[in-house]
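Inspection log for the structure reproduced underneath, given as C-alpha cells.
With one protein chain withheld, the remaining protein chains of the complex are depicted in position.
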Amino acid sequence: MSEAVPRPEDQPHVSEESDAEGFQAMQVQLPEPEQAPADTGRGIGTSTLRKEDAEFITGQGRFVDDIVLPGMHYLGFVRSPHAHAEIGAIDTKRALELPGVTAVFTAETLGVEGGVPCAANPTGEGKQVERPVLARGKVRMVGEPVAVVVAENRYAAADGAAAVEVDYEPLPAVASLEAAVADGAPQVHDEAPGNLNCTIKHETEGFADAIGDAEVVIEQRIVNQRLTPVAIEPRGVVAQWVPANGEVTLYTSTQVPHFVKTFVAVVNGTSEAKVRVIAPDVGGGFGSKLNTYAEEYVAVGVSKALGGTPVKWTEGRSENMLATTHGRDHVHYGKLYARSDGTIIGLDLHVLANMGAYLQLLGPTIPHLTLFMAPGLYAIEHYRCRVDCVFTNTTPCDAYRGAGRPEATHLIERLVDILARRLDMDPVEVRRKNFAREFPFTSASGLSYDSGEYEKPLDKALELIGYDDLRLEQQQARSEGRKLGIGISTYVEICGLAPSAVTKAIGIGAPGWESSTLRLHPTGKATVITGTSPHGQGHATTWSQIVETELGIPFDDVEVIHGDTAFTPYGLGTYGSRSLAVGGTALFKSIEKVKAKARTIAAHMLEASPDDLEWNDGGYHVKGSPDRAHTIQDVIGAAWAAADLPEGVEPGLEETTFFDPPNFTFPFGCHICVTEVDTETGKVEIKRYLAVDDCGRVINPMIVDGQVHGGVAQSIAQALFEETVYDENGQCLTTTLVDYMIPTAMEIPPIETSRTETLSPTNPLGVKGIGEAGTIAATAAVVNSVCDALDLDHLDMPLQPERVWRVLQGMGQKPVEQGPMETKGGGAS
Amino acid sequence: MKLEHDFHVVAPVETVWDLLLDIERVAPCLPGGEVTEKIDDRHYRANVKIKLGPMQLTYRGEIEISEADEGERRTVMAAKANETRGQGTARATITTQLAPDNGATHASVITDLQITGRVAQMGRGIVEDVSKRLMGQFAECLSERAISDGAGPEEAPADERQSAAPTSAAPPQTAKPIGGFSLLVQVLLSRISRLFNRGSSA
Partner (left out) sequence: MIPTAFTLDQPESLDEAVRLLGAGGDDAKVLAGGHSLIPLMRLRLAAPERIVDIGRIEGLSYIREDGDAIAIGALARHTEVERSELLQRRCKLLAQAAGEVGDIQVRNRGTIGGSIAHGDPNADLPAVVVALDAELVAIGPNGERTIRAREFFTDFLTTALEPSEILTEIRVPTLDGRGSAYVKFNRRAQDWAIVGCAAIVRGDQETVAWTGVGSTPVLAEGDWRTAADRLEPLADLSGSTEYKRHLAKVLAERAIAEARKG
C-alpha cells in the first residue's frame, strides 16, 4: 500500500486576503494525491460495521446514570413554574422533614459565586447578562432552577423538591419574538433594553444601488420554529469534590468535556489542573450538550458544600424538555431581488433570533451562522443582513443540529422557489442559473467556499428521481384532483468548525482546533487518543479505519479513547460536523509524524537511507529489494526496545498533533421530496425522499448514510411535526413526548441516498462533514414540495394537517406566531 | 387567561351581596375546599382540592377581598395559591358585579387567571372545561344558600336543577362544605350559566 496523501513537506500552501469584514478569506491549493489507497478490508472507504455498537445494543454501555459512587446522594431541582417572577421567601422546612432528605441549597447558601458562561459575543458589544447557577432575586423562565434538594435516593429527592415552597411575585412575561421587540414589551433583563442582546449587521458595498436594477422583488416572512433536541439520553451529572485538595471529578453527559473542565474551574473556583471531567457513553446530543449547564456547576458546588459527598443528578424527560437548550426559533423577513430572466441580484434579510431568557454557550453565534450562509450556493453579489438576538422568558436557544444553517437554507430555498413561481420558471432552472461556479468561491458574506460543483448532485438527483416523469405524473394527478408536489432543495453548508482566527474574529471566546495523540504499544497495537467527543458518530470506528489504511495497523488492533480530560489532550469536542475534518486531520497528521519517525528508524534497521525506502502494505522496504523490509510493528518494537536507535531519535513511538484548520469545509448537495396531501384532512404523506450529498472523501459509507438518514429524519420532523410551543405567558405547552411530536418510523419514508465526491482542499484527507447536512437540506425540500402540491407561495412549518387544511379551504393561513392553535374563548357558543 | 361567566340567583341582590362577602359561608359551595385560617374579615387562608378522575390538585393559599363597593355592588378578590405537590401555582383576580333583576340577582364574574405548572401545560381547553363543571355546582349551591338566607319563597325546585345536569355523578346537595376558595374556584370556571340552564353538553 502506498502513501496516498502528501507528506509534511507537501503541505498545501495558504494565502490570505482580507475582506470588508476584517476576517480572512482563505485560499488553499489542492495538493496532488499520489495514489489511491488499496482496499485492505476495513480501511478508508469501507462500510465497516462499527466497533462501538456491540456494547450499546446489548445494554452494556456505561452512561452517567450507570455511575454509582460510594456514599453518593441524589439531587432534585426545584424549578420555577413562572416565566417571570420575583423570588420571595424559600421555605425548606417541609422538605427537610421528609425522610431521606439531607439538605436544601439556594443561591444564598450554595456558595457558588460564578454564573453560567456565554462564550459568544459576535459584535463585541452584546449586552452581557448574568445568569447565576441558582436563581437569585428573579426567575426569568419556566424551569429555571431555584433551589436544589439533596437526598439519599432519587425518590426522596423528587419528593423533597416538590415539598420546597417558594413565594413568587409574578411579573409580566413575554415569549414570542415579535412581542418581545414590540414597544412596551416586558423587559427580561434590565441590562438589555428592548430585549436586545445584540444586533449583527452585514452589507456588501453598493447594495442599495445595485438592488435598484431588480425587475422582480420577492418578499416573504418565514418562520423557523422552535424545536426541542430530545437526545435519547437526557442530561445527568455525577460530581465529587475532594476537600483535602480541591480536586474535582465530574461525570457529565456532554459533547464538550474540556470546555466543561475549563469553566468548572472558573465558576466553582478551583485550579483547572485539578478538574477532571469525564463524558462516559453519551446517548446523543444534537447540540443540546454542546454547552455547560447550571446543574453541572451546582452539582460540584453541592459536593463541596457537603464536604466531599459525591452527588448525582439525572433529568427526567419532561424536566429535560425545559431545562436543556432548545433550537431554532427565528423569524426571517427575506427579500430577494432578481431580473426577469431569473438571475438573482441581491438578498436582503432581517433575522429575529430568540435567545431565550439567558445566553447559554453560543446563543448569538447561531443566527450569526445564518447570516453567513443565507446566500446559499448561489452567486448572489449583493447582500444585506441584520440579525437581532432577542431575549424572551423562555428556555435558552442554542446549537441544535445544523445550528443556524438549516434556518439559512430553508430561507433561501423558499425564496428561490417563490421566485420560480413568480417568473413561471422551473425551480430547477432558476437554481441552475444562479449556482456559484468558480472555486474557491467568495460568498457575499465574505466566506471562501473551499470546493464545489453544485450541478453534479443536482443532475444526479434529477436522474435518480426521474424528474421529468415525476412532473408528468404530477400533471396526471392534478387532472384527477389529487395534490401531488415535488420539492427541490439545493444546499451548501459550513462545517468543520473552525479556523481559530475566524472564531476569534466572530466573537467566539474559544478556538476551533482539534487534537489527536497516536500511541503505539510495544506489542504492535495502537491507541488513538482524540479530543473529539463522540456521542453516536462512530469515531472509534472511523479513526480505526484511518489508522488501518494510513498506518497498516489492523482495524481490530486500534483502540480509541475519548471523553476523559485526564487522558485526552485538550479537545474542542464534537459538534458542527467538525470531528472528521478537524479531528480526523489531527489524527492523520499524527500518523504522518509517526511514519516520519518510523521511516528513520526503519532505514537505520535496514541500513539504508530514509529516501531509499518505500512504504506499502504496513511496512517499509528498500526500493528494488522487497525482501529487505520491516513492518510497522517491527519498528514499533525497535523504538520501544531502544537498543539501537539512530542518532538523535528518542525511544518510543507516540505523536500528538494540534490541528487548526485553515478554513471551514463546505459540503453541498441536492435533495428532492415528493409529497401528496390528503385533501380531506390536510395530512401530508411523503411518497419519496432522495438525498444526494457531497461531503468530500467518504471514510465509511454506511456511517455517512446513517448521518444523512438521521439528519433528514429530524428535518422532516421539523417540516411536518415538531414545534416547541409557548403560550403568551411563557408557559411551555410541549413538555412531554405526547405533545411534542417527534415522529415515529412510520412517518419517515425510506430515505434514498446517493453521493458525489468533491474533495476538500483544506485537509489532506479531502473530507468535509456530513452530520448536519441532512437536517440542513430537508425542511426546504418538504415545504417546497407541499407548496408545489397546494400551488401556494408559502406555508410555515410545521405543516400540521390543520394548517394545510385551512389553505385547502381557502381560509387563508392562520397568522402564525409561536403559539398554539386555539379558538377564542372557551365557553359554549 | 380571562374567563367570564354570568349566572342568575333567585334571591334579592342585598342577600347575595352579603353572602358574597361572607367567605366562610359561601366557600362551602365549592366541592373540595376548606378555610383553614381567618386572618381578618377580608383575608383568609384556605385550601381547595380539585379532582378530575384520578387526577387531583390541592391548592393551598390565601384569598383576600381587595375591594368591596356596596353602592356599585362590586367586589374584587385576589387569590393566590400553590399546589401542594409541587404542581405549580394559581393566581386570580376575581371581579364580581351584581345587578338586581326583578327581585332576583344577576351575577357577572370576570376572572383573570394565571395558572402555572403541569396544569398550565395541559392547555387552556381542559382548564376551561373543568371549570364549567365546577362552576355548575358552585352556582347551584350559592343560589340555594342565598335563597334560604333571603326572602324568596319561590325557587327553582331542586329536581329541576338536578335534571339540568344529568351526567354529573353526585347530586349538588352533597357538595362538601368548603371555605374561602369558592371564589378562587369561580376563577376556574367559564360560561356556566348557559351550561347550567341548558343541561348536559353534547
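As written, the chain order gives the labels A and B, with residue 1 at the start of each chain.
One rule holds in what follows: a contact is a pair of C-beta atoms (placed from the backbone, for glycine too) under 8 Å apart; a residue touches a chain by one contact, two chains touch by 3 or more.
Fair warning: this is a prediction, and the values are worked out from it, not measured in the lab.
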item	value
Touched by the hidden chain, restricted to displayed chains	A, B
Contact residue for the chain not shown (choose from A:Glu319, A:Glu654 or A:Glu676)	A:Glu319
Which residue of B:Ala79, B:Ile94 or B:Val130 touches the chain not shown here	B:Val130
Option touching the unshown chain, where A:Leu196, A:Met702 or A:Met741 are the choices	A:Met741
Identified contact with the non-displayed chain, of A:Ala158, A:Ala210 or A:Met702	A:Ala158
Interface residues of chain A (partner: the chain not displayed)	154-155, 158-159, 162, 316-319, 680-681, 683, 721, 725, 733-734, 736, 738-739, 741, 743-744, 746-747, 800-802, 805-806, 820-823, 828-829
Those residues of chain B which, in the complete complex, touch the missing chain	51-57, 85-87, 118, 123-126, 129-130, 133, 167-169, 201-202
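Everything that follows uses one rule, which is that only the chains that are shown with their structure count from here on.
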item	value
Distance from chain B to chain A - Cα centre to Cα centre, in angstrom	51
Residues of chain A that touch chain B when the two form their complex	78, 81-83, 142, 161-165, 168, 170, 727, 729, 731-736, 739, 820, 822, 825-828
Sites on chain B touched by chain A in the complex	1, 3-5, 82, 85-86, 88-89, 91, 114-118, 120-121, 123-125, 127-129, 131-132, 190-191, 194-195, 198, 201
